[in-house]
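Note that this complex is displayed minus one protein chain, with the remaining chains in position.
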Amino acid sequence: MSVGIVIVSHSARLAEGVAELAEQMSMGEVTIAVAGGTDDGSIGTSIDKVIAALQKASNPEGTLVLLDLGSAVMVTEMALEQLDPIERERVIISTAPLVEGAVLAAVEASAGSTLAEVAEAANNGHEMPKGQQA
Amino acid sequence: MSVGIVIVSHSARLAEGVAELAEQMSMGEVTIAVAGGTDDGSIGTSIDKVIAALQKASNPEGTLVLLDLGSAVMVTEMALEQLDPIERERVIISTAPLVEGAVLAAVEASAGSTLAEVAEAANNGHEMPKGQQA
Amino acid sequence: MPVTHEDILHWLQRSAQVLHENSAFLTELDSAIGDADHGINMDRGFTAVSTKIAGVSDADIGALLKTVGSTLVSTVGGASGPLYGTAFLRAGMATSGKQVLETPELIAMFDAALEGIKARGKAQAGEKTMLDAFIPAVDAAQQAAKDQLPVPQLLQSMAAAAEVGMNATIEMIATKGRASYLGERSVGHQDPGATSCWLILQALSDTVSPEIPHEE
Partner (left out) sequence: MPVTHEDILHWLQRSAQVLHENSAFLTELDSAIGDADHGINMDRGFTAVSTKIAGVSDADIGALLKTVGSTLVSTVGGASGPLYGTAFLRAGMATSGKQVLETPELIAMFDAALEGIKARGKAQAGEKTMLDAFIPAVDAAQQAAKDQLPVPQLLQSMAAAAEVGMNATIEMIATKGRASYLGERSVGHQDPGATSCWLILQALSDTVSPEIPHEE
């Protein structure tokens, strides 16, 4: 089993797009669950979607949660409080940039790395070369 | 007129999701054009879509292009080479993280800031507070 | 004259109504420094609350407030969901099993709600958030309790302090939430969350105040 990934976004399309990009790099070896948009499909977050995504991605190796904006932290934390403590212990909320972090996390997780390693890989998303220095 | 924004992504859904999130913060005051996916709808980039998005977002104040992954730089540069030099001069390819950078760029552009200011605001996306330190 | 379970029900229904009426206004405030949804979010949340509590007959205030909290968390969809949700959940814990709230219970309830918002949002006074209405309101309630004012006056002074605090957000620079993305440009705009906070506290005061007749 490899570390699971959860994408929390205010936009359903954004969450799905990030997952499809990350999945290209992990070849189905990593569970990437999404929680995008509100229950009624508008822009925002849904605790029920976050809980469902955490459950879907849950596994003994742990789960890395990536977020689009800072305000998604609160709903994610509330969702975590609803998991049983053993589950909650093995979840890290990433501070990485969403897209770049998700792609690097998917690569790292597919290699069978630990949660700490996957979280660190996601943070390398800040240094992903783009633009002129690529 | 405010600085335009172009979102280049390998995923159409991702590009649209980023635009919808950023548009929430700029209230229609900023043109946010997307170039997501290949011409046949698969995951990848399309020079024609990038050119069309650059043209749509083109304006005298300039345009900031945000990318999902480093490999999108090349297609964006080739698209820029097809614009006439005056247009090309006022485009910056951002090194910012896509989602976080787009949201901050949209906020900055909607305030009527210069291209340099919008590009700088996008780069603050690296420091967007998330996770525990939020 | 304590606050009864019925008062709380009336307050919640009145809040739902007031937030519905002010939905466009709150959204307009949020459009200046946020993403133009605070009115929509609060209206959606309190409409769900209103439906949820319509059939509640059990007189446990704590249980009622916990239901409100979890409903808001589930339905609001914005930052204000976990924040108000936590506030009501904590308020419910602080009033667990209570059928009426005297001044000490009210103070304990507001303290718990305030601590909940602080813990959830990790913000403090002066960051241009709902806390800038709620902190002075809770301070005013404590002062009123010390001065042994009756409950209606205590709630009136809370609402008045919330309003002053809300107006003070206009001059503040946002350093939490979406408005912080605007940096100094957030100055000159009233915080939507502080405004909804005042509306909710004003609704409570109006509900229990004998001077103002209830409409429900």
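By written order: A, B and C. Residues from 1 in each chain.
The rule is short, and it goes like this: a contact is a pair of C-beta atoms (placed from the backbone, for glycine too) under 8 Å apart; a residue touches a chain by one contact, two chains touch by 3 or more.
Quick caveat, the model's predicted, so the values are computed rather than measured.
Undergrad: Considering the full assembly, with which of the depicted chains is the omitted chain in contact?
TA: Contacts of the unshown chain, counting the full complex: A, B.
Undergrad: For the chain not shown, which residue from A:Met25, A:Ala53, A:Met78 or A:Val99 touches it across the whole complex?
TA: A:Met25
Undergrad: Under the stated touch rule, tell me which residues of chain B contact the chain that is not displayed.
TA: Interface with the chain not displayed, on the chain B side: 38-40, 42-48, 69-71, 74-75, 77-78.
Undergrad: Identify the residues of chain A touching the omitted chain, counting contacts across the whole complex.
TA: Listed in rising order, the touching residues are 24-25, 27, 103-104, 107, 111, 134.
Note that in this section only the chains that are shown with their structure count from here on.
Undergrad: Using the average of all C-alpha atoms in each chain as its centre, how far is it in Å between chain B and chain C?
TA: Between these chains, centre-to-centre, one finds 38 Å.
Undergrad: With centres defined as the mean C-alpha position, give me the chain A-chain B separation in Å.
TA: Their C-alpha centroids are separated by 23 Å.
Undergrad: Taking each chain's centre as the mean position of its Cα atoms, how many Å separate chain A from chain C?
TA: 32
Undergrad: Using the touch definition from the top, which residues of chain A touch two or more other chains?
TA: 43, 69-70, 74 - these are the residues of chain A that touch more than one other chain.
Undergrad: Identify all positions of chain C at which a residue touches two or more other chains, and write them in rising order.
TA: If we look for residues of chain C contacting two or more partner chains, we find 35, 37, 178.
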